[in-house]
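Okay, so here's the structure we're looking at.
With one protein chain held back, the other chains of the complex are shown just where they sit.
Let's look at chain A:
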Amino acid sequence: MAYTTFNRNINDQLKEPMFFGNAVNVSRYDQQKYPIFEKLIEKQLSFFWRPEEIDVSKDRIDFQQLPEHEKHIFISNLKYQTLLDSVQGRSPNVALLPIVSIPELETWIETWAFSETIHSRSYTHIIRNISAEPHKIFDDIMLNERILERAVDVTRYYDDLIDGINLYQRCGEGTHQINGKSEQITLRELKKRLYLCLMSVNVLEAIRFYVSFACSFAFAERELMEGNAKIIRLIARDEALHLTGTQHMLNILASGDDDPEMAEIAKECEEESYAIFMRAAEQEKDWAAYLFKDGSMIGLNKDILCQYVEFITNSRMQAVGLKPRFATTQNPIPWINTWLVSDNVQVAPQESEISSYLVGQIDNEVDTADFGDFDL
């Protein structure tokens, strides 16, 4: 069925499945099939932050003093995160909005993707500050083979889903001649692509970001690049919430309560779901090897980071009903958790370093030098 931006069918939105039902007409939240998505929206809005609120000027000095191999670690991670958030800032909208059928989930998808665009803008904020030639760093993202390798797996499930939706919404189920090529699509196949896409997004937010996060926090443990760490901390808090969002979607789909066919599909996709997790874990381990190719950093090396990837992969697999596949049961870097604690604990409003107080704030620091040109 063709997509319409305002579906004229008078339908009971409470009876629609999350995806592939009627397109949403009225964005109403007085009645909700899954109130959890509105709660996620409210939480995400309460997290709102802007990169400009975080002072990264000291990071410039720190960065200049880093040895070359640590500069490589820092910059490479930022490039990789830029890729991930470029994808995440647009793809949930492009792939999921045309097929979503309940308003609270539709709005969650938009809220989620919007917060990813803030992450993208924050990387520019960080990179502009540490480099006089930010364009060189950004230009390299499209040339760096290590990054492009992962881009393939990060995007292929989105692209498969989007491609299938286009065909289905234009031509319906069946075999169609498109530009001289025969293409086939069924609703069941689309549902399968959706499930795998959500699984791959879950892996992106659950595992792929965390190698970078660990490095950023390892720098900050040494009191280096602390402005960056503050930003990454806010990003990590957002990502933990997004992850909860995709875990809810996956678990609701797999339960079959929403659409009985989806429960069958979830079972059918189990092996591929394992494969998505394991492939991502292997790629992140390769990435750790690339980061540390010229030398480790204090507090982190390739082996520790690989163990962390295994630990976190196990825990994320369990969250979506899969069994852990790695032997690692202990977090090899427990100090990372203190950086991942949600930052809304109120200490004292005058503590401007607490980023939750910085919303809409200006720099209040006053020095005697500020009165230098005062005449009485």
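Brief remarks follow.
Convention: a contact is a pair of C-beta atoms (placed from the backbone, for glycine too) under 8 Å apart; a residue touches a chain by one contact, two chains touch by 3 or more; residues count from 1.
The rule is simple: contacts and distances are computed from a predicted model.
For the omitted chain of this complex, the UniProt record lists the protein as "2Fe-2S ferredoxin", which is one of "NADH dehydrogenase subunit L", "ABC-2 type transport system ATP-binding protein", "2Fe-2S ferredoxin" or "Electron transfer flavoprotein subunit beta". When the missing chain is restored to the complex, the residue among A:Ser122, A:Gln247, A:Ser273 or A:Gln307 that touches it is A:Gln247. Which of A:Ile36, A:Leu97, A:Ala151 or A:Leu322 touches the hidden chain is settled by the complete complex: it is A:Ile36.
The omitted chain makes contact with chain A at the following residues, 36, 39-40, 43, 237, 240-241, 243-244, 247-248, 251, 315, 318-319, 321, 329-331, 334, 337, 340-342, 344.
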